[in-house]
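A protein chain is absent from this complex, but the other protein chains hold their places.
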Amino acid sequence: MTTLLAVEALTKRFGGLVAVNKVDFEISSGSITAIIGPNGAGKTTLFNLIGGSIRPDEGKVTLEGRDITGWKPFSVARGGITRTFQTTALFEELPVWVNLVIGHRMRTRSGLFDALLYTPRARREKKETTREVMEVLGFTGLAEYADMPAGTLPQEAQKRLAIAVALIGKPKLVLLDEPTGGVGLEETDGIITLIDKIRASGVTVCVIEHKMRMIMNLADYIIALNFGIKIADGDPQSVCQDPSVIEAYLGECIA
Amino acid sequence: MKKYGKWAFYLLLIVIVALIPLYLNRSKSGKYTIQVLTMAMIWAIATLSLNLILGYTGQASLAHGAFLGIGAYAFGIFVERVGINIWPALILASLITAFLGMLVGLPSLRTKGPYFAIVTLCFNVIVFKVFENWTWLSGGLRGQKVTMPSYLEARWARYYVVLGFLILAILIERQIVKSLLGSSFIAIRSNENLSEAVGINSFRTKLLSFTVSCFMVGLAGGLFAMEKGSLDYTITNYMYSFYLLIYLLIGGAATLAGPVVGTVGLYFLLDKIKGIGEWRYFIFGLILIVVIIYFPRGIVGGAKQFWEWAKKKYYRTGEVLE
Partner (left out) sequence: MSFFLNQMVIGIQLGSQYVLVALGLTLIFGILDISHFAHGHMYMIGAYLLYIVMVLGGVNYWLALVICMAALSIAGVVVERAVYRPLRGQPHINSFIAAIGLILVLETLVRGIQPDALRVPKPIDKNFSFLGINMEVQRLIVIVGAIVFIILLQVFIKRTRLGTAIEAMSQDREGAALVGINVNRMSALTFAIATALAAVAAVFMAPLAFVSPEMGSVLVLKAFVIVVIGGLGSMKGAILGGYLLGILEALAIAYISSAYKDVFAFGVLIIILAIWPTGIFGGRD
């Protein structure tokens, strides 16, 4: 397996607090990697650092060997990493399908003159976008909601839509921040199936998750954080038996 | 079939609006009304421009009064002092306004929300003070004369010119907001952080929207100078930025009909109650507060909402009947 994303000695301080402290890891192509850790362990900060919404103080992030440290979020997205947010971020007042059109925007190039003159490129890209939107609606099972404003969807469908918006841009790697947070137990299964499908379609997944049972079955590789420091990493079995992980989780880890 | 009906409706509307001067031109008060309507349509173009950056892109520019003035003066100076034909002068004036808009946007669009509103308002005050003090540029209170060619002397002639540009402005805005580029604009209004996370360069997109918006308001400025025949520095007053905001919000932001309905309606109304002088702005202010509290989507937005609601209600009853 080849390395898709490499994080080296990544560090971020907020005032006196070191939110992420010299974290190293690699994500290999086609895998599902999970980042676990108690609240305030620096998981979301880590995503923000990779995604470019905050700049690291030290360290390096490379995607397929290309240094993307300190890139702006939109460049990171165009470079091949899209993400979802912990507090499900959507274009709430816009219909589901428009959310997806926006997500697909980075695959299209038409600008002002294409819009004004309705050039062949504008026409082609509009068709292409429509096709992609239909496909992703089917893939994520959101077709029935297509015309509803995103904010009016049930919680679980909103989570799936956030994933769909991230996917339609055809990333190499998708970062999912608690994709099952605030979702009922039965509905969690649907999202797990979706994540499996995403991997099967060739997109590498990195996921922040609290539900240990879910992670054990889903992930190929686990990275455990505590107080901004990587305390363990490896396959689910070995991370689960790691004493520092058990300590951090108060023995919550049951496989 | 439904689509043809819509276009037929628009065509009918244009024909009616085009016929209005024929009726009004017969009396003296009618001729005056033509002038009022022409001016209302010019303001409507300006409101449409604000709609692009505020209604669709979500950035509350309070500098559009200044840009209107800049467009008007650029046009006036090109025609009067440089001696260019009015049509290329109109395009040049719009281009200059767009260019200045881009220059202003470069620093100011880095800020967000209320910061942007305040920065642009400050810019407007600066422009106003500059025009007030630089009499070599603005002509001070004496102003800048703008001579029109003889074929534009009749009021109805200018009415048709402005009507043409209004239709053009609506079409341009429609083309943009229905396009993929338009979806980027709307994305930024809805959630700027998420837009960035899905690969939209929000700064560049906002700058484009602002520049196009300034082009349109520059055009409105040029037409304003054409209609008025003379300019003074008060045209750059920031109160005009407020008025544009009011026209837009009462009409309905982020709709295509809203800016036109709001502007023409309110401008016409304000002219009708001219007799009460300053007090009409008292009423104006009260209406604004009531509208923003109870009808935040404006006249057209509210009507659309009502239409959707009625349609749903109708369909639901239909389902029950089946």
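Each chain carries a letter (A and B) given by its place in the written order, and its residues are counted from 1.
Just so it is clear, a residue touches a chain if its C-beta (ideal position, glycine included) is under 8 Å from a C-beta of that chain, and two chains touch if they have at least 3 such contacts.
As the structure is a prediction and not an experimental result, all values here were calculated from the model.
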| item | value |
| --- | --- |
| Missing chain: touched chains present in the view | B |
| Option touching the unshown chain, where B:V119, B:I200 or B:I235 are the choices | B:V119 |
| Touching residues on chain B - with respect to the absent chain | 54, 60, 106-108, 110-115, 117-119, 121-123, 125-126, 129-130, 133, 242, 245-246, 249, 278-279, 281-282, 284-289, 292-293, 296 |
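Just so it is clear, only the chains that are shown with their structure count from here on.
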| item | value |
| --- | --- |
| Whole-Å gap between the CA centroids of chain A and chain B | 41 |
| Chain A to chain B touching residues, read off their complex | 51, 53, 72-74, 77-78, 82-83, 85, 89-94, 98, 101-103, 105-106, 108, 110-112, 114-116, 118, 122, 125-126, 129, 165-166, 169 |
| Touch list for chain B against partner chain A, complex | 172, 175-176, 179-184, 186-187, 190-191, 193-202, 208, 212 |
